[in-house]
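Not every chain is included here, but those present sit where they belong.
For clarity, chains are labelled A and B in written order, and residue numbers in each chain start from 1.
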Amino acid sequence: MVLSAAQMAEVEAAANARTPTARPVSPGLEALLFRPIPVLDHGFIRVIDYMGDDAAVVQAARVSYGRGTRAANEDRGLIRYLMRHRHTTPFEMCEIKCHVKLPIFVARQWIRHRTANVNEYSARYSVLDREFYIPEARHLAAQSETNRQGRGEVLEGPEAARVLALLREDAERCYDHYLEMLNEEEEGGRPRDPSRRGLARELARMNLTLNTYTQWYWKIDLHNLLHFLSLRADPHAQYEIRAYAEALLGIVRAWVPLTYEAFQDYRLGAVTFSAQMLAVLRRMLAGEQVDQAGSGLSRREWRELMAALGRDG
Amino acid sequence: MVLSAAQMAEVEAAANARTPTARPVSPGLEALLFRPIPVLDHGFIRVIDYMGDDAAVVQAARVSYGRGTRAANEDRGLIRYLMRHRHTTPFEMCEIKCHVKLPIFVARQWIRHRTANVNEYSARYSVLDREFYIPEARHLAAQSETNRQGRGEVLEGPEAARVLALLREDAERCYDHYLEMLNEEEEGGRPRDPSRRGLARELARMNLTLNTYTQWYWKIDLHNLLHFLSLRADPHAQYEIRAYAEALLGIVRAWVPLTYEAFQDYRLGAVTFSAQMLAVLRRMLAGEQVDQAGSGLSRREWRELMAALGRDG
C-alpha cells in the first residue's frame, strides 16, 4: 500500500475532524472512517462515507416518524425476523461508500455485482502506478484436481520459485514498456525523449498485466453489500476477492452490529436443503439408516448433506 | 398534513439534536432535516438522511485521496463539465433518503422510477388513515382538447362543485365502509362489533379510492434523483407529482448548490434539437426565411422549434 506521507496526513486530518450533524451516527464506523485497511500486498479498503445504522433498518421496517422508541431488544428481534424471512428492502435503507485499491483481475469479478455505483481511476486519462499483486508463497496453489475452478495444494520448491519469478518479471517488464510507450519518466511525467510523441494512454494501458492494481470508489446499499458478501466471503470464492470480503465483514460488524449478527446466523452460517435432502433428513430422524445409494441423492449432494450435518459421508 | 403533537415533538427533537461526525456535512441540508415540507393538501416530504455533497461529486470524479484541495471555483467548473457531458457516475456518489406522504395515484407514477429503494407503509399489516387528496379549485382542470394526456382550462361553476362533491363523498364513503369491513373503530382499533370477525386488512384496502394517501421511505442517488426531476418537474408531468418534484428541487438546491445550478443550465433549461432542426437552424442563421412547409419538419416539431427559439410558430 503506497500512500505518500502527504496523503496519510490528509487521511489523518479527515479522520480526526468532527462536524456536528443531525443525522444518525454509527459510533463503530466513525472510528474506522478514512483510514486504509490493508488487503493483499498493495491493496486497501477505506470507508469514505455512510448513511444509516441498525436503527435505520428498523425505522424503515416500521415506516415510523421518529428514530423508534422500542427497546434495543425489540430492534434485535425485528432485524433477525427481517433477515430470516428475506425481507430485504429495509436493509436497502443503509448505504456505504468505500475507496478500494485492488488488482484488475479482482476488479473484473467484483464489477459483476451490478447494483452498486462505481467510479474507477481512469487509465485513459491518467497513468497507473507501478503496483502488482504477487501472491504470498502460502497462497500459490496448484490447480485443484477435483474442482475445475478451484485450488489444490500449495506449490513448493522450484516450481513455486519459477512461478513467482515469472509473475514478477513479466509485470515489471510490461510496466517498463508501458512507460516507454507513453514516453514518460517514472516520476513527474516528463517526457523521456522529446523527439517522440508518446502513445495515447488509452492504448498503452493494454500492455499491462491483469495483476496491476487499479482503484475505485464503490457505493452500495447494505442489502446488496450482504448479498455480495454471501457470494464473496464464501469458501468457493477465489482467495483474492475473499480477502476483500473479509475486510468488508469487519466493516459491517463495526457499522451495524445487530444486522451483522443476524447475517452470520441466517445467511453465512445457514444451509439450504433441497426437497430431496429434506426427505432424507426425515427418514434419518425417524431412525432409518440411510446411505447414499438409498438416498436418491447424487454423490455430490450426499456429500453436501453429510457436511452440513457434521457427519462423515 | 396530520402529524400529532407527539410526532411533531419527536421531529423537532431529532432536528435539533447534534452529534459529531467525521463525514462530509451539507450545511444547507442539515437545516432542513426531518421537518416536513408540505405538498398538496395532506402530503409532505421530509429529508431523513443524506450522504455526500458537491465536494463528493468532485472527489469521485477525481478518485482522489482527500476532500480535494482545488479552489471552489474549479469544483464548479468540473461539476458543470460533468453535467454538460452527461458523465453521470460521479453524481451517483451522493444519496438522499426521504419520508414522503402522497396520494396512491401519485405513488403509482412515482414507483415507475426503478433505480431507488422504497419501503411503503403496508396496508396488509396496518390500517390507513382517513386522508384523501381533493384538488384545490384552481387545479380542477378540464380534459385538454389538444393533448390526450393533458389538462385544459379550469372547471368552474356547478360542474366544478359537482366534481368536488363527488370526489369528497366517494372517498369518505369508501373509507367508512373500509373501517366497517375491518370491524374497527376510527380511533384505537377496537372492534366495533364483537360478534364479527372483520375482513382481512389485505382485502379491505381494495375498497379505498386512488386519492387515499399512503407514505413511504424513498432513497435514491443524486444522479437518479436528477433524472426523476427532469421528467417530473417538467411541464408535461401531471400537476400533482410536479408539486412533489418542485419540493425536491428546493431540497437539491439546499443540499448541492453547484450541482443544482448546473442541472438548471444544462438539463432543465436546455433543449435538444434533432438533426433536422439543426439543419433548419443553419438555414435561418444564413439569413434564409424558413417556414414550416419548407422546413421538412412536422407541424408539431416546427411548433417545438419555434417555442424553443422564443418565436411565434
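In this text, a residue touches a chain if its C-beta (ideal position, glycine included) is under 8 Å from a C-beta of that chain, and two chains touch if they have at least 3 such contacts.
Predicted, not measured: the structure shown is a model, and the values here were computed from it.
Within the whole complex of this structure, the shared sequence is present as 4 copies, and 2 of these are drawn in position.
Here, only the chains that are shown with their structure count from here on.
Averaging Cα coordinates per chain places chain A and chain B 35 Å apart. Partner chain A is touched in their complex by these residues of chain B: 3, 7, 10-11, 13-25, 30, 33-34, 49-52, 56, 59-61, 63, 65-67, 89-90, 92-93, 95, 97, 99, 117-122, 215-217, 219, 221.
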